[in-house]
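Pasting a structure below so you can have a look.
The other protein chains are all here in position, but one chain of the complex has been omitted.
Coming up: chain A.
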Amino acid sequence: MYVYNDFDETFVRTRVAQFRGQVERRIDGSLTEDEFKPLRLMNGLYLQLHAYMLRVAVPYGTLNPAQMRQLAMIADRWDKGYGHFTTRQNIQYNWPKLGDVPDMLEALADVGMHAIQTSGNTIRNVTADHFAGAAADEIEDPRAIAELLRQWSTDHPEFQFLPRKFKIAVTGAAADRAVTRAHDIGLVVVRNDAGEVGYQVIVGGGLGRTPMVGKVLRDFVSKADLLPYVEAIVSVYNLLGRRDNKYKARIKITLHENGIETIRDLVEDRFNAIRAGFGGYDQTLLAEIEKSFAPPAFVTKATDGYEAARLANPAFRSWTDTNLSAHKAAGYAIVSISIKKHGATPGDATSDQMRVMAELADRYGHGELRISHEQNVILPHVHQSDLPAVYAALRKADLATANIGLASDIIACPGMDYCALATARSIPIAQQIATRFDELKIEHDVGPLKIKISGCINACGHHHVGHIGILGLDRAGVENYQITLGGDGSEMTTIGERAGPGFSADDIVPAIERLVTGYLDLRRDPSETFLQTYRRLGLAPFKTLLYPSEDKADAA
């Protein structure tokens, strides 16, 4: 894993000291809120409904155990003993006191972390496939390039005041686990005909008010050209992007309004103009970074114990069926720890749970942890022979829910329980849906199903790419939930279709239940997933499930 060098360390410490001074001046009255707000946002500090919120970047979702333990310490010392993992692979603290934030940032700096550029119209935390470096289907670990992008984008003087926020995601495999097509820039590691590793560059994806699927700007950019090429894109956007209307300021609109050919030509011109200026230094840096992402020393051990445990313990077997993914090394598995216990808040982990996960990473996971954009925690490298022990420890910590990829593995933004921008609550809806599916005991039969909930049109909960998406709105002073169907965040990214009128908070859970139980009757056989069935049949039969009384009214 990458470890801060002297430059990173000095930069982050200097920023903490600056922010400490800014907080002091805000508290003593020498800075007004209008003056202070852009400064606190640059350092990830928001003011929400009930308190401040500190958003800490987890670069490309990678943590080591010491960092996870520090996150737990921060939660205990300055918050309420828990943290919320988000869809940008960040962690948010919901209750910090203004005067404590500089100390929290100092504690983060102690383990090579920060909250810089987790807000504002800048390049945000670069996200990556949470199985990076472990996935069996991966061409190359995307984290080295993600780290290079982090270093390049952090405090980049040209890109501190972009027209709007800018999000980059990288994935190393064809199976897109990083939603790259819903990012301002999505990078997919590919091989060209000559067998060289490079990147497919996708631009102009995004969810929010105007959801759009990204378009391929270039099929192949070599590793050596990537940084100047990405800089050229952001540079073109910086000049061309609209600043007159914040709802039209994202690059997806710039692309839509100017056309991809125009953008492509401008980017190529800019790329040719700046390419020489990089002088190869970025490649020297990248080579250094790549060393720190060398794979761990995988071991060879017998796996008989694992097979025996699977046979002996049905609960363990069920967990291995849902929560494990294929690893590139023989005898290893990728463990997804569900932070989605039925009825709990999606993405929340207590400090005790964080410490347990850190301990497991130390003992059984080659010292690595990942945060997924689906708000779960990953142990990327666990030998199969250690899985029974890992499972037993997770069970003790209330972390052994076997629901990864199932109906109760719901993404939910904080919604109006915390967020000042929200128009309705998300968390209680997620809690109720998960609880209901647990009561029905059908989610394993239902199979892969992604339900995603956002509490406002900004779509932090990725509802547009949920197989079932739920958007919470304020309709005449009452919470109302709109359903979209058929969305997909994979390499086949699709924006979901709006199903019809919204539902009240009381009616939304029964509506989702009708959809899912109804799907069981619609599917061709148990192997046809909800999304496949939707693609085969279209909206109509699902609409009938959602609005049965209207059908009767029509018939009458």
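Keep this in mind: contacts are C-beta pairs under 8 Å (C-beta built on N, C-alpha and C of every residue); 3 or more make two chains touch, one makes a residue touch a chain; residues count from 1.
The working rule: contacts and distances are computed from a predicted model.
**Q** There's a gap in the complex where one chain should be. From "PaaI family thioesterase", "AzlD domain-containing protein", "Sulfite reductase" or "Sigma-70 family RNA polymerase sigma factor", what does UniProt name that chain?
**A** Of "PaaI family thioesterase", "AzlD domain-containing protein", "Sulfite reductase" or "Sigma-70 family RNA polymerase sigma factor", the absent chain's UniProt record names it "Sulfite reductase".
**Q** Please identify which residue in A:I91, A:A115 or A:M416 touches the non-displayed chain.
**A** Touches the omitted chain: A:M416.
**Q** At which residues does chain A meet the chain that is not included here?
**A** Residues touching the hidden chain, for chain A, are 26-29, 32-33, 37, 47-52, 80, 94-95, 97-99, 345, 416-418, 425, 427-428, 431, 474, 477-479.
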